[in-house]
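Worksheet for the structure shown next.
Let's turn to chain A:
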Amino acid sequence: MIEFRGVTKRFPDGTVAVDELDLVAEQGRITVFVGPSGCGKTTSLRMINRMIEPTGGELHVDGRDVLAADPAELRRGIGYVIQQAGLFPHRTIVDNIATVPMLVGSSKKAARDRAMELMEIVGLDTSMARRYPAQLSGGQQQRVGVARALAADPPVLLMDEPFSAVDPIVRESLQDELLRLQSELGKTIVFVTHDIDEAIKLGDRVAVFRVGGKLAQYDEPGVLLSRPVDDFVDSFVGRDRGYRGLGFLSSDDIPLGPLPVLSVGDPLPDDGWSLVVDGTGRPLGWVAAGDGPIGEDDVVPGGSLYTVGSGSLRGALDAALSSPSGQGVAVDADGRVAGAVTADAVLAALPAARDAA
Partner candidate 1 sequence: ACGGGSDPLAGGGQPADTDQNTVVVGAANFTESQILASVFAQALQAKGVTVETRPPIGSREAYIPALKDGSIDLIPEYSGTLLQYLDKAATQTEPDQVYTALQSTLGTADPNLIVLDKAEAENKDAVVVTKETAAQLSAPTIDALAARCGELVFGGPPEFQTRPDGIPGIEKTYNCTFKSYRSLDAGGTLTVTALKNGDVQAADLFTTDPAIPANEFVVLDDPKSNFAAQNVVPLINKAKATPQVVDALNAVTAKLTTQELLGMGEAAGASDKPSVETIARDWLKRQGLV
Partner candidate 2 sequence: MTWVLGNLDPVLRALRQHVVYALVPVLLGLVLAIPLGRLANLNPTVRAVLTNAAGLLYTVPSLALFVFMPAVLGTQILDPVNVVVALTIYTVALLVRTVSDALTAVPGNVVDAANAMGYTPLRRFVGVELPLAVPVIVAGLRVAAVSTISLVTVGAVIGFGGLGLLFTEGFNRSNDAQIVTGIVLVLLLALVVDSALLLAGRLLTPWQRARTRKAGATT
């Protein structure tokens, strides 16, 4: 658990980067700091491991007074991941990861063995162990950065815009990976981003900072979207927040409708759109009404798919809206067609889901 009590940082030039911050980042949870550029996110984060000295207030990490601790030692017990990973370009991947264990006195062999394990944990092929950072893609480098921060098995992990330098697709996979990892490791994570989507996706709780180093709102993401405390948070959370808020509502209660399917070679439907599936029941696309048997060319790619069970109302609604037929395709965990979901059904489920959240 990380506790800020009235923490203030005034830089020598007079800038007040963080102003009387009171905040508790809960044990085993992901706390996200979000806000416009220069609002003091990084400063707040770096005070946790004393990379920046607070000028006022108290700061405790797992009950220990940060300001009373030896900085180097404190830092060895707190993982830190930054943008573009900050890897040591002159060390191989495995040695990068083994840095902290070796710093605290592990044997080289033990540190490297542990590093190899960690590579697997963060989803890196161990054949890359002997490469240098420059030989890795940006996304791979970020994974190494995470592995390195995890190497000493610190209870606390600080991450400062770790994924902002990679492209959107890789970023999404890194985010998913982080959530998976966290579900296994249960670290206390403080994560800084200026991307509200990322904050909402990753955060158990999200702290929105306003410029001047003030905390504007600190809430669960669903609450943030549905009840921003003021216009600043409202505008920061952005447009589409109604739609995005659906992402925090469970879709378990949506009834699935029947969805008749055809296969390639079947005759084209008489009217409207029909879904075509492959031999295993996975959706191939839609065909419009017509004559004759269905050819490969007749199949039009469909909309987004809604996975039953792991899905949110957001996914369900988008599946419905993006389908040419108005019927969203719901699939099971194996990707086989499970039924149809309509926008109306999503809306109908909304009040109940809101109450449940």
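In this section, contacts are C-beta pairs under 8 Å (C-beta built on N, C-alpha and C of every residue); 3 or more make two chains touch, one makes a residue touch a chain; residues count from 1.
Candidates were picked such that all candidates are chains of the complex that A comes from, given by their letters.
If you're wondering where the values come from, they're calculated on a predicted model, not measured in any experiment.
> Pick the candidate that touches chain A in this complex from 1 or 2.
Among 1 or 2, contact with chain A goes to 2.
> Show which residues of chain A lie in contact with candidate 2 when the two form their complex.
Touching candidate 2: residues 49, 51, 71-78, 80, 82-91, 99-100, 103-104, 131-135, 148, 158 of chain A.
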